[in-house]
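Take this structure, written in structure tokens, and hold onto it; I'll ask about it next.
Excluded from the complex is one protein chain; the other protein chains are retained at their positions.
Should a chain be cited, it is by its letter among A, B, C and D, assigned in written order, with residues numbered from 1 in that chain.
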Amino acid sequence: MEAMTSLPLMTLMQLLFDTLLGFALLWLGWRALASPDLFQAIVLFIAFGLLMAIVWVRLDAPDVALAEAAIGAGLTGALLLTTLARLEAKNRSKSALEKKHKVWLMTENVKLKTASFLWLMVILMLLVSGLVYAVLTLQEQTFELQMLVSKNLESSGVSNPVTAVLLNFRGYDTLLEMSVLLLALLGVWSFGGIPKPHESLPGPVLNMLSRLLIPLLIIVAGYFLWVGSDAPGGAFQGGSVLGAAGVLLLLVGWRLCIRFVGLPLRIILVFGLGVFVSAAVVLIFLGRQFMEYPPSVAGALILLIEAAATLSIGITLAALFLVGRPEFRRHK
Amino acid sequence: MLSFLLPQRVKLLGLLIAAGVVAAVAALGWQVAELGAQRYAIGGWGAPLGIDLYADGLSLLMLMVNAVVCLGVSVYSTGYFNRAYFRRSRAIYFWPLWMFLWAALNALFLSSDIFNLYVTLELLGLSAVALVALAGGADALTSAMRYLLINLLGSLFYLLGVALLYHRFGSLDITILSQHIEPSPAVWVAMGLMTSGLLLKTALFPMHFWLPAAHASAPAPVSALLSALVVKASFYIFLRLWLEIFPVDSSVFGELLGVLGAIAIFWGGVQALRQTRLKMLIAYSTVAQLGYLFLAFPMASYFAWKGALFILLSHALAKTAMFMAAGNILHFGGHDRIQDFDHVVQYQPLTSAAFALAGISIMGLPPSGGFIGKWLLLEAAINSGQWWLVIIIIMGGLLAAAYIFKVIGYAFTQSRKSHQTRRVPIRMEWTALILAIAAILLGLIAPWPLAIMDIGLPFSGEAAG
Amino acid sequence: MNTLYLYTIVGVGLFTLGLYALLIHSDLLRKILAINIMGSGVFLILVALAARTQGAVPDPVPHAMVITGIVVAVSATALALALVIRVRTKVGHANLPEQSLE
Amino acid sequence: MEIFYLSIAFFLLLTLLAGLWRVLRGPTAADRMLAAQLFGTTAVACVLLLAQAFERPVLRDVALIFALLAAVTAIAFVRRAWASGEHSDAAK
Partner (left out) sequence: MLLSEFFTVILLLAGAFFFLAGTVGLLRFPDVYTRLHALTKADNVGLGLMVLGLALQAESWAMTGKLILIWLCVLLSSASVAHLIANAARKKGIEPWKQ
């Protein structure tokens, strides 16, 4: 960034912008954790996610910004609100009392002896100073890894470096990561079904909005999937946008009709992971290393894997939003 | 990794896959024994760019123990989960989660890339939490929640350490890092972070509060897994990092770990004595046995490492057998309060035999694997002239003996109130017994695993002994 | 290059803030929020340090790591939230008994 | 020219922070959600300006996502946070 604009005024402006952004992040984070009322904490947390995405944009990391925006704005906020709704529905008792003076120290709801409190503060100060000192003394990092990435870029079949690293060079990480996602869903389902919240029929406006917005979301998800190979985008971003579309569907009260909930749903969920593993295993039989995509066909292969991954990530995220096994309800 | 199970498969395939993985591990074992440490670059890229799988003596041994224990648990849980005791819908989910856990363990033992280790740790943590929560009881859920939070906290610490290391050296691969490493403030802080993260997950003394509750409330096969393998996985990573990456001249740090280990032994032992429920007793004994593993750090000599590793292996086998025995008793009597064991010996001869044999290995009586491990540690302690370690090792053994005999004593007596008993499928008793016998046999065939340990890089370095 | 260190300091600040809140609060939902904020702090440090390269394009490897991290964090949070609801239905209140700090 | 974009973006960030004050004080839950909605639109504008300032056409995709997803959290709030139970602090 700095290289492009030589004007001192410009760097000053950037510095100003960054300090404000940094301060806003810290202040928002602190308020989100310190606010007495739970709902206010969640709203602040959603705003924190938005600011985080802007920071990623500022740090010249478009892929990360896309992922953070899609997952943070789309899914985490909605998930937190639904959980809060379920928790609130359980106990009507305490309404958050505004305790002004205690809020600063966040100790209003914790019975802490001052001794252990001070002791804790000492540890935290130690941690912070250690971290800051370590970070500042980091000498110039050797960039041979980055040179390596750009050198083998063209043989990876994808031109966007981040997607190349994610799917080809460190494909094994992504494989494990997709299994983590699937595992989370399995865990949630293993907790058993959830009490069905009484759904009021969506109003006309909501219907109209969802009819317009959801197809658009799906198109955008496809767009991200396609653009992933040469510009920031890719399987995870596309998958999370698809997940957000699914969340919107579920919010509107749409339920998967019975025919789909059994085996077909499970197959879709496992589809992404299955394609990834089978592609890798098939390659072994062709005499290659575990996940070595032949450069000629690498691009197409990666796209195939990404498409399958986007589909199953989207469906998994939407199913996660349900926080429980989908109950069988006739499609209205 | 091959044991990814599609959610809709159930028990039958579970066993099939279990057998398949054991065969794969055996094949790998043979390969490593023949050709020395194996390095396998995934995706055909070099070490710094791609991720490498690295199988040396250390990881091979862990894989073998992992395979044996997991096979036992699979057979055991076929019996455990088909009883009316467990609602059918819950039992289905045991198998896929369990397969994920096993795959995570396999991946973890093989990987040689620190970020990859982070992902496997996370995979391991989530599946373990889901399994603990499977029991569905109020305390099971609360302890699962606490375990999840502790897990996430530990992994975040670890990730921060990885970030610092990466930005300092530009590479994530352990072998490359070990060549570049030189003590600088960033490395010290990274080391501190990663150590605290991993110790949190290994439940060393000050950070062990989550372990007893999680182990006691989880279903028997799951708690067997937790204490035998999951806790050891993070110890394995810690050991691998400590030997290869962290600057070795940190003896003051080793001393601290040794002291913590010693406290863990005493505290775990005393707590175990005070427990009324069998599962809590076994959980606290795990805390104590973990202390032993950390005793090796102050000495950091060749024998010390081998001793600690041997205890790790024998403890894994013995503790699984113990938890299975506890599971059987729980099934049989419907409760596991130690006072009310009546005629357990008469009704379940095999289970109590398994419990006794496993107890011998935990205590470290002569024929068992535990004894070999303790003997090696003792030898190392005497060589390095740290006498206080010798006392601790012996004291730990006595404490273990105390709480084992307490349980066995009650097993023979007649309890005051009688209550209905249920037949326990014979499979479950046999697996417990076989594993207990394996723990004993481990002692008899000691030279063979000790030889395997030498293949790996970490030990040959300091063969000073 | 100094804007870079600003973000790293902010990252460290977020990490400690999250840790502090995690240890202080007993309410489960708050703890999950604290863990998310800690996670964002670590990712911020990762990416901020990645921008140290001379070339216009920063080092892609930390970006890939952070994207993987974000997905892992989301799945962990989803599992945690589902667990919180179960704990609430079973136990009636959504906070852990105050366990010993550290 | 970029300086101008950046200053406008800076100004937007200030308005965003001002909106924060409403979140803290807002008596009813609706106010807080309102402020969250404000943040969404301001963030979209901010990202667009940054895209222009640093000549990153790619950032427009990020703005596109913000635009689409700002509605999701709000709808989640309306459908779930209020629909399933009368919110206790509404009466405050």
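To be clear about the criterion, a residue touches a chain if its C-beta (ideal position, glycine included) is under 8 Å from a C-beta of that chain, and two chains touch if they have at least 3 such contacts.
Since the model is a prediction, treat every value here as computed from it, not as a measurement.
Participant: Which displayed chains does the hidden chain touch?
Facilitator: Every shown chain touched by the left-out chain: A, D.
Participant: If you put the missing chain back, which residues of subunit A would it touch?
Facilitator: Residues of subunit A in contact with the hidden chain: 203, 205-206, 208-209, 212-213, 216.
Participant: Identify the residues of subunit D touching the omitted chain, counting contacts across the whole complex.
Facilitator: 1, 4-5, 8, 11-12, 15, 18-19, 21-22, 28, 30-31, 33-35, 37-38, 40-42, 44-45, 48-49, 52, 57, 60, 63-64, 67-68, 70-71, 74-75, 77-78, 82-83, 86-87, 90-91
Everything below uses one rule, namely that only the chains that are shown with their structure count from here on.
Participant: Quick one: report the Å distance separating subunit B from subunit C, using the average Cα coordinate of each chain.
Facilitator: 28
Participant: Taking the mean of the CA coordinates per chain, how far is subunit A from subunit C in Å?
Facilitator: That pair's centroid distance is 12 Å.
Participant: With chain centres taken as the means of their Cα atoms, state the distance from subunit A to subunit D in Å.
Facilitator: 18
Participant: Multi-chain contacts only, two chains or more: what residues does subunit C have there?
Facilitator: Counting only residues that touch two or more other chains, subunit C contributes 15, 19, 45, 49-50, 52, 61, 65, 68, 72, 75-76, 79, 83-84, 86, 102.
Participant: At least two partner chains per residue is the criterion; list those residues in subunit A.
Facilitator: Only 4, 14, 60, 84, 86, 131, 135, 138, 141, 143, 145, 149, 170, 173, 177, 180, 183-184, 187, 191-192 qualify.
Participant: Show me the residue ranges of subunit B that touch subunit A in the complex, using the header's touch definition.
Facilitator: Listed in rising order, the residues are 4, 6-8, 40-46, 48-51, 89-90, 93, 96-97, 100, 103, 107, 115-116, 119-120, 122-123, 126-127, 129-130, 133-134, 136, 160, 164, 167-171, 184-186, 188-190, 192.
Participant: So in the complex, the part of subunit B that touches subunit C is made up of which residues?
Facilitator: Per the touch definition, subunit B meets subunit C at residues 115, 119, 122, 126, 129-130, 133, 137-138, 141-142, 144-146, 148-149, 152-153, 156, 159-160, 163, 166-167, 172, 206-207, 209-210.
Participant: Which subunit A residues qualify as touching subunit C in the complex?
Facilitator: 2-4, 14-15, 18-19, 22, 25-26, 29-30, 32-34, 38, 41-42, 45, 48, 52, 55-56, 59-61, 63-64, 67-68, 71, 75-76, 79-80, 83-84, 86-87, 90-91, 106-107, 109-112, 116, 120, 123-124, 127-128, 131-132, 135-136, 138, 140-141, 143, 145-146, 149-150, 161-162, 164-166, 170, 173-174, 177, 180-181, 183-185, 187-188, 191-192, 194-195, 236, 313, 317, 320-321, 323-324
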